[in-house]
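One structure coming up, written as structure tokens, with questions to follow.
Missing here is one protein chain; the remaining ones are kept as they sit in the complex.
Moving on to chain A:
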Amino acid sequence: MANYNIDADKALTYDAIVVGSGISGGWAAKELTEKGLKTLVLERGRIVEHVKDYPTMSLDPWDMDLRGGLTAEEQDKHYKSVRSGFVGKDIEHFHANDRENPYTEVKPFLWIRAHQMGGRSLLWGKQTYRWSDIDFEANAKDGHGVDWPIRYRDIESWYTYVEKFAGISGAKLGLKQLPDSHFLPPMEMNVVEKDIRKRIEKDFPGRNMIIGRVAHLTEPLNGRGKCQYRNRCSRGCPYGAYFSSNAVTLPAAAATGNLTIRPFSIVQEVIYDDQKGKATGVRIIDAETNEVIDYKARVIFLNASTLSSTQIMLNSKSGRFENGLGNDSGELGHNLMDHTYRVGAAGTVEGYEDRYYKGRRPNGIYIPRYWNIDEASQSDKFVRGFGFQGGAGRGGSRVAANLPEYGAEFKEKLLQPGPWEFFITGFSESLPQHSNHVKLNPDVTDKWGQPTLSIDAEWGPNELALNKQAKEDAVEMLERAGLQDIVPFDNEHEMGYGIHEMGTARMGRDPKTSVLNGNNQVWGAPNVYVTDGACMTSSSCVNPSLTYMALSARAAEHAVSELNKQNI
């Protein structure tokens, strides 16, 4: 287990500061420390050591006072994040306190935050997909947003690099819209999923149904154990089988001897030197003592999470940048994106009543995007596309509650697996729209007296058109696959429910229209790199975390190279 140095020396100037220790911050810390930089990671929450600080990782329902339910006080503490539907006693301690950390929803927007070492890398869904040139070229081709300053060839080797260390399981398919990763063996589909796959792929040429590509080990790697199919991932994995900063990148960073991680450090702003034309450090508030401290460094990585990194930049005002660090373009805080969520269809499957499965697989099936990937698949109703996640399993107590029965026979049925059910739910790409934005709200302050964010964003007509198509397609595929009792759904979730917030400090080719350049450097502050979701120029329809990992590793190498050349 890593032995973390948590005593940051106030007098010391570090080579590098990394703000945040989630998926991208963990990677930045690993890469920078391994390249020899004395690195200070500033984490606004507490230390969470792998295994040691996973108090619920092996609890059964009956081990918890309310079998996983939250008390009234806990519900109030998480009054926003409980809207997601999955915050229970097993993982509530990894969710931020919504009362101490308010935000304002000008339009409804769910912002899930995880204020502790590891951040949301402890909680994420672990679906892991490469982006393709269809994604990187999308803005340039259809004119929404600005062009990405990079293409697939610029990031391909970095995908491979992070995949080899993170451990990604999946099967190769050779699709141009979903490039293959460097894979560990794939997880297995169950018998019903295999049947549905055959039917869908036969009836819908060009559509594929694959097992999800996930950041779970299906073979041991670097001392981490393989997945034991407990499906208790978000509580922290005792085997280190899924990728988290806590299990993977931060221990590697600590092993170099170059890492200091300072908990309870809320970064207020990046300190910018107008004369030097670069940043000199960051100012923090100690969350426990309220002490204000400045830390200095030669290079700074912002990895606080999409909206938090942007919040820090908006709050970093100087003579040179009166409207926030790097905000010559006026785009800082704008072009907020997410993926749509819970739109698809569910149904039941007959014919496999005597078949069952063993293991709680933390993964499902994936149907890659098939709209607008070539001439033949062009839609006249929308640009971009969507993919589906889903899976089959046998119903439990919810199905039993629907059985019009009670008494002794009912009780015996309750103890048996219910009917096979299958669902697919779409994740649609959202367009970068200037009007979808966040700004500082000085009227609502947090526990530490700091201005908070106002979030003003909503789906546009293209996202709604994509969702309409996703719902229709889902029903059609389930019908052709022979399912019964098909229920179409669109829960019409507002933005934020996808928990894939992206943009607000986008990369671009032109400082007049973007905040970051093609190396994730802030225009006008070249020693500040932003490599979390804030940097995203478009949103693709696939899960973004793998791309944050690759961009972080790529930017770290650039930063060290530039430091060595004394360019920054």
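Definition applied: a contact is a pair of C-beta atoms (placed from the backbone, for glycine too) under 8 Å apart; a residue touches a chain by one contact, two chains touch by 3 or more; residues count from 1.
The rule we apply is simple: contacts and distances are computed from a predicted model.
UniProt records the chain missing from this view under the protein name "Gluconate 2-dehydrogenase subunit 3-like protein", selected from "Gluconate 2-dehydrogenase subunit 3-like protein", "Cupredoxin domain-containing protein", "Multisubunit potassium/proton antiporter, PhaF subunit (TC 2.A.63.1.1)" or "Amino acid ABC transporter permease".
Touching the missing chain, out of A:361, A:384 or A:437, is residue A:361. The hidden chain makes contact, of the residues A:346, A:470 or A:563, with A:346. Between the chain not shown and the residues A:27, A:264 or A:423, the one that touches is A:423.
When the whole complex is considered, the residue among A:255, A:400 or A:465 that touches the unshown chain is A:400.
By the touch criterion stated above, the residues of chain A touching the omitted chain are 58, 60-62, 65-72, 75-76, 84-86, 187-191, 193-194, 228-230, 342, 344, 346, 353-361, 394, 396-398, 400-402, 404-408, 410-412, 414-417, 421, 423, 425, 487-489, 491.
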